[in-house]
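One protein chain omitted, others in place.
Moving on to chain A:
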Amino acid sequence: MALNSMQEIFEKAASRSIPFWRVVLETDMEERQVTEEQSMEKMRAAWHAMLESVVSYQGDQRSRSGLVGGDGARMRRYAAADTTYSGPYVQEVIATALSVGESNACMRKIVAAPTAGACGVLPAVLVPLYQMGRATEEEILQALYTASGIGAVVSFRACIAGASGGCQAEIGTASAMAAGALTSLRGGDPQQIGHAAAMALKNLMGLVCDPVAGLVEVPCVKRNVVGSVNAVSCADMALAGVESRIPVDEVIDCMGEVGRRMPMEMRETALGGLAATPTGKAVKERMEQQD
């Protein structure tokens, strides 16, 4: 048993009247030959590491290039005045995505989800809920199984590496995982989880991977924000009953196809996109002189 399609998860969930997350949990138990408790403990360890990656943030840390750092703290200071357009939850989502993305660039400990470049998205949507007392740890763990199942299907059918499929494969996948997690957390059924993931992936389709000087810094940190906020809106749409007109497995296949057709310059080679702007090139030259 593996997780080869979202349809397969829907069918398993329906035939045994179990939630989406439990299908993923049982797949893990079978694949790794572990008990439910052992699997849960490993997921709890991942969650605690995610939580730690948020609370250990330091606003004065700077990346090797000096391009990244301090924006998470800047966003929090601004949010403290309660005048944001985003409101209490989404302003925290933004600040958290920035913080974790920055910590990653500064060689601190994070949880790749599905990659290090996209490590801010899942903690950004989940940690604020937990800290505000709007979700228990058990509910979060279940949501993380849902997220992992979506990520596993994308990894199997398409790809999750920027070098293979561009940023849509990293931030797009993380966003789909987060959208599904949020939908599952509020009692969305498997189909709604699928719609949320499909919408999140569709909204970021075609996004190129164009890191300045090849570093996981610009534009990667801020794209964690767009992945997170996109996930929140897609989860809300799915919970409202909005549906993706293209079935989720077809959207995933399509993302893989778009990735394969993406020019090499736009797949993590730092030869195109923002990396090839005059400023992007200047940063690269400066980094080379440093070395």
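The rule is short, and it goes like this: contacts are C-beta pairs under 8 Å (C-beta built on N, C-alpha and C of every residue); 3 or more make two chains touch, one makes a residue touch a chain; residues count from 1.
Here, contacts and distances are computed from a predicted model.
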The complex's invisible chain, by UniProt name, from "Na+/H+ antiporter subunit D", "L-serine deaminase", "Regulator of SigK" or "4Fe-4S dicluster domain-containing protein": "L-serine deaminase"
Contacting the left-out chain in the complete assembly, out of A:G117, A:P219, A:G259 or A:G280: A:G117
Contact partner of the left-out chain, one of A:A13, A:V216, A:A238 or A:M255: A:V216
Absent-chain interface as seen on chain A, which is shown: 2-3, 24, 27-28, 31-33, 42-43, 45-46, 49, 63-65, 103-117, 119, 122, 144-145, 147-149, 151-152, 155-156, 159-161, 163-164, 213-217, 268-270, 287, 291
